[in-house]
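Only one protein chain is missing; all other protein chains are in place.
By letter and in written order, the chains are A and B; residue numbering begins at 1 in each of them.
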Amino acid sequence: MYRYIIRRLIAMPLLLLGIVSIAFLITHFTKGDPLISIIGERQMDNPIVIAAAKARWGLDRSLPEQYLIYVGNLLTGDLGTSLRTKQGVGLDLLQRLPATLELVVAAMLVGSLIGVTLGVAAAHYRDRAADHFARLFALIGSSLPVFWSGLILLFIFWYTLGVLPGPGRLDTRSMAPPYVTGFYTIDSLVAGDLRIFAESISHLILPACVLGWAVMGIISRLVRASMLDVLNQDYILAARAKGASEPRVLVNHALRNALIPTLTIVGFSFAYLITGAVLSEAIFSWPGMGSYAVDAARNLDYPAIMGVTIVGGAAFLLTNLVTDIAYAFVDPRIRFG
Amino acid sequence: MAESASIHATFSRPRWLTAPVAAGALIVLFWAGVALTVQWWPIDDPVAFVGKRLAAPSETHWLGTDALSRDVLSRTLHGAQHSLPIALVVILSAVAIGATLGAIGGFLGGLADSAVMRLVDITLSFPPILLAMAVTASLGPGLWHAAIAMIIVWWPIYARLMRAQVLAVREREHVEAAVAAGASAPRTLFAHILPLCWSPILINATMDFGQVVLLIASLSFIGLGASPPTPEWGQMISEGAQKFYQWWIAFGPGMAILSVVLGFNFLGDGVRDILDPRTQ
Partner (left out) sequence: MTPNAASDDGDASLLEVRDLEVTFATARGELEAIRGVDLAVRSGETLGLVGESGCGKSVTMLAVLGLLPPSVRIKGSIRFRGMELAGRPQKELARLRGARIGMIFQDPMTALNPVLTIGAQVAEAIRIHDTTVTARKGAERAVEMLKLVAIPFPERRALQYPHELSGGMRQRAMIAMAMANEPELLIADEPTTALDVTVQAQIIELLRRLQASHRMGLVLISHDLGIVAGTADRVAIMYAGRIVERGAVEDIFDRPRHPYTRGLLASLPKIDGQATRLTAIEGSPPSLAARPSGCAFHPRCRHAVARCATQEPILRDVAGTAVACHLAESIADAALAPMATDGHPSHPNATA
């Protein structure tokens, strides 16, 4: 197993370098003068700003040297300065990370719990009504534009029915709890403020469900296929022959085996969730990395756009790595094989 | 050719023609028809001002009007003329580039293969929307720049698919026989290997069509794709988001996107059943 992990660990930095290189190529070969993508059109007459940028990014040097400076800057966390906020992009993203993380974790929970349940139900009631309904529900989830479903569900549940709160992480008049992790749910518990805790949860529900619905599709599809595969195995028959009840067979025996390949989907779901976060945070006025990316795109804030892209790619690589390692631990055949 | 004979044989059996597949085919045909002919339909001009701003759905305007007093239904239908052709171009290009590189890599192996696969891996390391955003923003906002970005995002998938197919088919006996009989490398690749590699590509392309439309709309939603007054669905939903209480503005384009994605998905299932490996 350790050989497997080490192989994956070695591949990581190379892929990261690849990501960075692609980003470098994009900034330098698409926009004519790369200077524009660093300081923006409006500063192009400002010699002081231009000089500072040239020094920082080595724009007067040869291309390979620029590349090395670029990579070097990235390693020290220098992702450029946002044209809009005038802060370092890295700092911007760090400030917005907890909000997105809280949303993504909540969405992952919703998506996995419901997705797994739907998949198990679909496999158990194969080809009957429940199966078709479960699959259709999951399919719609992955076919909906999240920025639209968010809008429609907000309209229905907030405006029309009034059962869920509106956009934002908290009610407009509420104060955020003192900063510990940046997760309002955790921080409010730490501060002992149950009202804010309940409020942060209620504000999480709709965005998490909207995002979770998108991920539910791939999760339930894989769980269903996995379960169908597993349910055909001899050990399921043997478990029944032992006198195990149907629920026990489904969960202890079938699901336990079916979930192993499902773990790999977790890494893949992350891509869906990032996409979803980017597109839905704006709708829910969620001050995370997603809405930052959208603001950056709308304002053509090039450093911010590139920064988000690199960070997104790195995060994606990281989750895939963690998933692969977890998989190695969970499957006893790899662990002890 | 044996290939077309078996496909014709399955067409006479309606085994693959399930309800979802039929629904998908109908939806796809509908939107294709709209995309081709809507300019002659007796409906309002999508960019014309009809006078009443933000009017709720009524008998004259089935989906109401938007902030600039344009008919939403008409704009929704005309949106097909922007989204669908672009999606087609994106898919065809991505398949062309991806399949070519994948076939080359799979067939030649060695350095070429490694190079292609590294490029594929790196490109696939980016969450698609972020990469598309980065490329589009760098090229400058616009529908065709967005298309280029999407082609860059999408080709690796087909490269991988094609490569896997080529690697599998390469090992088959009839290929060995052809090589033993003296077939040259290009001939082996084109005449013997490639013809058997197309079905997963075709199936994926059909199902991906909807996802491409979704991505175009997403890019337009964040302002990097189509710009006003183009009646593009993502762009329209963006306007709808600003007019939250007038739900009909976003409703039309959203339903359009949903139906297109579902339609191509179901159609793809049907295509997969038709090209069932059992009949090959």
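The criterion applied here is as follows: a residue touches a chain if its C-beta (ideal position, glycine included) is under 8 Å from a C-beta of that chain, and two chains touch if they have at least 3 such contacts.
All figures in this text were calculated on a predicted structure; none of them were measured in a lab.
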Margin query: Using the touch definition from the header, name the shown chains in contact with the chain that isn't displayed.
Written below: A
Check: Touching the left-out chain: which of A:A239, A:I265, A:L279 or A:V311?
Finding: A:A239
Margin query: Could you pull out which residues of chain A are in touch with the chain that's been left out?
Written below: 233-235, 237-246, 248, 252-253, 256-257, 260, 331-333, 336-337
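The rule is simple: only the chains that are shown with their structure count from here on.
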Margin query: Based only on mean CA positions, could you tell me how far chain A sits from chain B in angstrom?
Written below: 24
Check: In their complex, what parts of chain B are in touch with chain A?
Finding: 118, 121-123, 125-131, 133-135, 137-141, 210, 214, 217-218, 221-224, 234, 237, 240-241, 244-245, 247, 250-251, 253-254, 257-258, 261-262, 265
Notebook entry, point to check: In the complex formed with chain B, which residues of chain A make contact?
Noted result: 15, 18-19, 21-23, 26-27, 30-31, 37, 139-140, 143-145, 147-149, 151-152, 154-155, 159, 270-271, 274-275, 278-279, 282-283, 293-294, 296-298, 300, 302, 305-306, 308-309, 312-313, 316-317
